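Note that one protein chain of the assembly has been removed; the remaining protein chains are unaltered in position.
Chain naming follows the written order as A, B and C, and within any one chain the residues start at number 1.
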Amino acid sequence: MKAALITFPGSNCDRDMAVAIKSVTGRAPIAVWHSETTLGDVDFIALPGGFSYGDYLRCGAIAARSGIIPEIIRAGKRGVPILGICNGFQILTEIGLLPGALMRNAGLHFICRDVPLRVETSQSVFTGGYRTGSVVHMPVAHHDGNYFVDPDQQKRLDDEDRIAWRYCTKSGEVTPQANINGSVGNIAGVLNESRTILGMMPHPERMIESAHGGTDGRPLFESALSMLATL
Amino acid sequence: MSDVITPAIIQEHGLNEEEYARIERVLGRAPNLLELGIYSVMWSEHCSYKSSRLHLKKLPTKAPWVICGPGENAGVVDIGDGQAAIFKMESHNHPSFIEPYQGAATGVGGILRDVFTMGARPVANMNALRFGAPEHLKTRHLLSGVVAGIGGYGNCVGVPTVGGETDFHPSYNGNILVNAMTVGVAEIDKIFYSAAAGIGNSVVYVGSRTGRDGIHGATMASTEFSEDTEEKRPTVQVGDPFTEKRLIEACLELMSTDAIIAIQDMGAAGLTSSSVEMASKGGVGFALDLSKVPCREDGMQPYEMMLSESQERMLMVLKPGHEAEAQAIFRKWELDFAVIGQITDSGNLSLTFEGDLVADIPVPSLTDDAPIYDRPHVQPSRRAPLSPDQVARPDDYGAALLQLMGGPNLSSRRWIWEQYDHMVMADTIQRPGGDAAVVRVHGTQKALAISTDCTPRYVAADPKEGGKQAVAETWRNLTAVGATPLAITDCLNFGNPERPQIMGQFVGAIEGMAEACHALDYPVVSGNVSLYNETNGTGILPTPAIGGVGLLKNAQRMAGLAFRRTGDRLILIGETKGHLGSSLYMMDCLGREDGTPPPVDLVAERKNGDFVRSQIEAGLLDAVHDLSSGGLAASLCEMALAGNMGARIDLAPLSLPAHAALFGEDQARYLLAVSKDNLAEILALAEKAGIDAVDLGETGGSSIHIADVLDVPLDDLRKAHEGWMPQFMARADL
Amino acid sequence: MKARVHITLKSGVLDPQGKAIHHALDSLGFSGVDDVRQGKYIELDLQETDREKARADVEDMCRKLLANTVIERFSIDLD
Partner (left out) sequence: MKARVHITLKSGVLDPQGKAIHHALDSLGFSGVDDVRQGKYIELDLQETDREKARADVEDMCRKLLANTVIERFSIDLD
């Protein structure tokens, strides 16, 4: 299994993601600099969190125009699984691999805390290790996680079972109070049509050992990477 | 080089007549305007420490584990396995008052640079903040801007902001304090210093371009710059964390090669102080061609370039032949890179611009010849100690507890730290809210514990005891998580040193700090002084903020403050005398700020702390918390809230009036939660060690129950404790 | 030539910043405000002197980078 981890100027969760991938697969991902133009033969692509280009203009906007992006689009279309976390999610929407956009949090503040998430579907390489309907905890740390799609798109996402996680209460209710950032439908993460690309605001890579305060992020890497390991 | 230097211009440069005469004497001639500007910066309080230097010398700075004490960009201590922790704290008070977001942001940027300049990867940021009274008109706006600025910068560069402190007091109405601290980790054989060496070697400028940022206002009024005012107006420094992030990565990448001889960030007084410090430490001269300085704006003059405080810039001396290698790295990170001069053997700072020599100053005259003042100082008159019966009891203890825990000074700071990414780098194992933040040393079993503390009302009441207490409190906080305290950095915020009372506070605080550092084997390795924090003749409460760093050899042995098990016994360590003078209870509940502060017994401090640490290491404790502002009551509540579990205690064993037992702030104390099975053993060990240890009660239930005194449901307590700040800030969300 | 670009949210896209400003204006006592929308304003100094070409260039910049047409629309003014 060969994983690629893309670093943009201003990425700052790239090391955390590499550590998570390595701790689960035993193999470090290859580091790919944004200006490279070939990816080679990879089975998995990770876009890390952080502040690519300082979040200037729009989060992810400038990164989405990097040299490596056409390669990522090609790989994505070929079915190579792609995981975008936080800024990585923002980049995936900017390049159009995922629908919608991430806007400023409704409360305008940056939010860093552990939040409960309801698993909405276990039907994907990424969420296969979770039980649909169960509640997990992961940290968020973002200023622009307010997910927007128009009502038609939102309905499609619902109908096609492409919503991976929603912000919920501790007991799993999806309520306005539990919606930390104003996202439509409390959406915290979405899949593409072929269910091989996941974008999410919460940080599973910061919840993979008990010293982090929990291990709810681990199954995501385990299921994605074990499925791939059999490739 | 002929400018007419008038008395008005001298005054605008913040120099007095005597100091100007001294410049003429050491230079052997009159300076031109550029040279005057350079002297004014180097001889400023900020760079020369002219009022404080004599007294700073009293601070102990050595220990076997200290690799580099004060004098470099940051202090360096050995943390084993060939690794070092590098840290420093710095103030950005005045800029943050003028423009809270950018002032605080650039404060964080500056302190980060001090740390990565030395070869360390920054791993944690802290911030110590002081604001005016909550009801003061500007407080919300300032707090909201400062917090957003610290978060905006730290979050973007990807260094977790893991802790700090926040106080409110009317003395800061016109002078808020924003002190930022950074801790980094480096390999001991890859630490970089600032002494330039090698005649002929290139002096290299990297980072952002130079603009007209923060050139000190008064000088701009001089005739030289009066035409075309709008364009040439000095401007507030704006932080660019994206550039800083690239600068960190580029510098660390270059540092992993063998190209750098010396490196120095451009902080206050940018190019002037960085070049002078590098030349002075290396005992060499610098010849710089200012035409080569990358500038952001057209038509910038040498005076502006030398005094600009543009952010995100560094100065380096490279080994011969390594320029291309270095340039390639900076190009990769899309940063400016320019060779702007050479090292010379002249001993002078020689500046040329467009082919003309525009300044030529012997370097030692800027540093060694700077004035030093022994300013007159008087100690405040001794206050009368207060006995508990001189301090009113609350009519309703439950209400008093809620008032304290839900008041501006003890309420939860969650509203602040949730705006900081405190988890990026995935090594934060004790998040904000505990005694000390703990971050793992990446890839090892070790962890660093960090805490910033100061109780200004104590320092005001008795500078020396207050200075001692600030140091002791950080030591206690590090101990409470199980860390061995290693060393401190400090940020000494005071009023106008030309007033003997203020100077007395400064001198007293330093004496107290020195005593505590000695007694606790806890030296000062870096620091910063911020004077003249004063508006209309009223100074701030004296605020020597201390940042302590400790080491946990085994991160798994870390202790926390949250109750974890019902039925645990609660042991109070340390002697409780019921000292209420200068307490938070008096300030918040009675509106009084009199009385002596609690005395700090450093022998007891050390003995009690070492005992607690050894019990943590032995794995005998379920929860640990130190006692400080708010006394036993506050610690008990904080442990209960953190664990979402109540407690029942009885104050009878303390044989004191209830308000003194609950709210007294006697030092050197800890509250421990231990399993019933370990109770007897721990009490016996304490007795053997000659340490006061009292069994007060047990954990459990859903309220704080104090026999015959109060019973407050945890839910009410949480509402008060978590509610104050969000409610206070609700109207300042922009 | 100078180009001024306004980037605003499409109608139907909720504007959290505008809403927060509106709320803050209310609490500051500015009562007569019905709606607030926040957008971006970008000034470009162009070497191009031909207006037609300049406009075409800037439109291209907006599509390729400056605006996210999923949620935003843009307008261009030339000096």
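Assume a contact is a pair of C-beta atoms (placed from the backbone, for glycine too) under 8 Å apart; a residue touches a chain by one contact, two chains touch by 3 or more.
Note that the structure is predicted; figures quoted are calculated from it, not measured.
When you scan C:V13, C:L46 or C:L78 for touch with the missing chain, the hit is C:L46.
Of the candidate positions B:E165, B:D240 or B:E605, contact with the unshown chain belongs to B:D240. Mapped onto subunit C, the interface with the missing chain covers residues 6-8, 18, 21, 24-25, 28, 30, 32-48, 57, 60-61, 64-66. Residue-level contact of subunit B with the missing chain is found at 98-99, 101-102, 208, 211-213, 230-233, 235-240, 242-243, 296-297, 310-311, 334, 734.
Residue-level contact of subunit A with the missing chain is found at 53-54, 56-57, 62, 65.
We take it that only the chains that are shown with their structure count from here on.
Put simply, the C-alpha centre of subunit A and that of subunit B have 36 angstrom between them. Spacing of subunit A relative to subunit C, judged by their CA centroids, is 29 angstrom. The multi-chain contact residues of subunit A, meaning those touching 2 or more other chains, are 107-108. Contact of a single residue of subunit B with at least two other chains is seen at positions 733-734.
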